[in-house]
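Complex shown without one protein chain; remaining protein chains in place.
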Amino acid sequence: MIRTALEVGMTKSPEAILFWVLAPLSVLAAIGMLLVKKAVHSALLLAWVMISLAIFYIAQEALFLGIVQIVVYTGAVMMLFLFILMLVGVDSADSLLENIKYLRPIAVTAAIGIGGLLVSLIGRATISHNAYGLSIANQNGNVQGLAQLLFTKYVWAFEVISALLITAALGAMVLAHSNKVRSKFSQRDLSAARFRGKKLAEAAGLPGPGVYALHNAVDVPARLPDGSAAATSISRVLEARGDVLESKQFELQQSEDESSDK
Amino acid sequence: MNIANYLYLSALLFTIGSIGVVLRRNSIVVFMCIELMLNAANLAFVTFSRINGNLDGQVVAFFTMVVAACEVVVGLAIIVTIFRSRRSASVDDASLLNR
Partner (left out) sequence: MLTTPSFEYLLLSPMLIILAAAVIGVLAEAFLDRNHLPVIQLFISVGAILLALIQIYRIKSSSSTSAAIGSVVIDKATIYLQGTILIIGLLALLLISDQEQFVAQASAIPGSREEQESTSKGSIQTEIYPLLSFALAGMMLFTCASDLITLFVALEVFSLPLYLLAGLSRRRRLLSQEAALKYFLLGAYSSAFFLFGAAFLYGISGSVYLVDISSAVSGGYGNDVFVLIGLIFISVGLLFKISAVPFHAWTPDVYQGAPTSVTAFMAAATKVAAFGAILRIFYVVFSPIANQWRPIISVIAIITMVFGSAVAIAQRDVKRMLAYSSIAHAGFILTAVLALNKSGLSAALFYLTTYGLSTLAAFGIITLIRDATGEVTDLNKWAGLGKKSPLIAGSFAFLLLSFAGIPLTSGFIGKFAIFSAAYETGNIAVVVFGVLSSALAAFFYIRVILLMFVAQSQNDSISIAIPSVKSRIAIGATTAATVILGLFPSLLLNITQSFSIFIK
């Protein structure tokens, strides 16, 4: 007998309603994750999928996991993602153009193929029993049941995972923490260095950004007395990121000013 | 509703995630797609836990979350390191990139 669907028992109708509302939304969100241009939007859509899954966990008698999913995954992991996105530049958009020709149609075809194959395979599977449900396993409470397994049957894996946590902490330290190899220059050193620099004009210090422009902000170059923009007045980092505003647009309009004066 | 629908959902999410890894080029988005795949696997574990009537599947899902958290720390640390190298390379020393 060929079955059209895997039969493992039915849920009650409230759960069915919950599923049919949330499941299509989460699939749409997942597809959207691939299509949106900005990484931040992808992250928010992924957070939505994760919250939907948390609700499914709770519906499937996995209360603890549902909470952990929200607290750890959506709360901590996704926040970390967003944090890094902020650091890298929130506007960093993926160019959706591909280097490899036809990758997109091939990938979409493969997606539909693999997804369809997987779903149809699952549909043809059989399990010799209906779903048992977790009412017996959860009779002392879901958390207690999990704890019992975690601290007896799976205690070895639980202990080994500490190695993973240490590795992660150590790795982050290696890549991010720096031992100061030299002391910070004192003000005296900096001052001496300025006067020994190439130009005496720089001895007084670099101009601050945007002071003489109409737009008083760090991303606008200051204007020198002759009206030109002072390139040295902006942090090199902003310049490298391309976050510098064109100073031309803030320059005084010569002709207008003169006419209003008269 | 058939309980197996959760498995179909899991398979769909997994497929979407795995295609995303191939399709997207922003490494952070690729990494998020991998997280989506792990989540899909977790949903399968929780559903099978219900079908089999024991909590072992939920324990696995719990372990997966811990592992994923560690992976995120390491992965994002690597991504930020590269980000810093590239950005500053354009400021300080462009010759490294041209090699």
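When the chains are written out, they are named A and B in that same order, and each has its own residue count from 1.
We adopt the following convention: a contact is a pair of C-beta atoms (placed from the backbone, for glycine too) under 8 Å apart; a residue touches a chain by one contact, two chains touch by 3 or more.
Computed from a prediction, not measured in an experiment: that's the story for all the values here.
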*May I ask you to name the displayed chains that the omitted chain touches in the full complex?*
A, B
_Residue, one of A:L35, A:L87 or A:M173, that touches the chain absent here_ = A:M173
*Which positions on subunit A touch the chain that was left off?*
118, 121-122, 124-128, 148, 151-157, 160-161, 163-164, 166-168, 170-171, 173-179, 181-182
_Touching residues (missing chain, whole complex) on subunit B_ = 7, 10, 14, 17-18, 21, 27, 30-31, 34, 37-38, 40-41, 44-45, 47-48, 51-54, 56-57, 59-60, 63-64, 67, 70-71, 74-75, 78-79, 81-82, 84-86, 88-89, 92-93, 95-97, 99
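Everything below uses one rule, namely that only the chains that are shown with their structure count from here on.
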*Can you give the whole-Å distance between the Cα centres of subunit A and subunit B?*
12
*What residues on subunit B touch subunit A, complex-wise?*
1-9, 11-20, 22-26, 28-29, 31-33, 35-36, 39, 42-43, 46-47, 49-56, 58-59, 61-63, 65-74, 76-81, 83, 87-88, 90-91
_subunit A residues touching subunit B - in the complex, by the definition given at the top_ = 5-11, 13, 15-16, 19-20, 23, 26-27, 30-31, 33-34, 39, 42-43, 46, 49-50, 53, 56-57, 60-62, 64-65, 68-69, 72-73, 76-77, 80-81, 84-85, 87-88, 92, 94-95, 98, 103-104, 107-108, 110-111, 114-115, 118-119, 122-123, 127, 131-134, 136-138, 142, 145-146, 149-150, 153-154, 157-158, 161, 164-165, 167-169, 171-172, 175-176, 236-237, 239-241
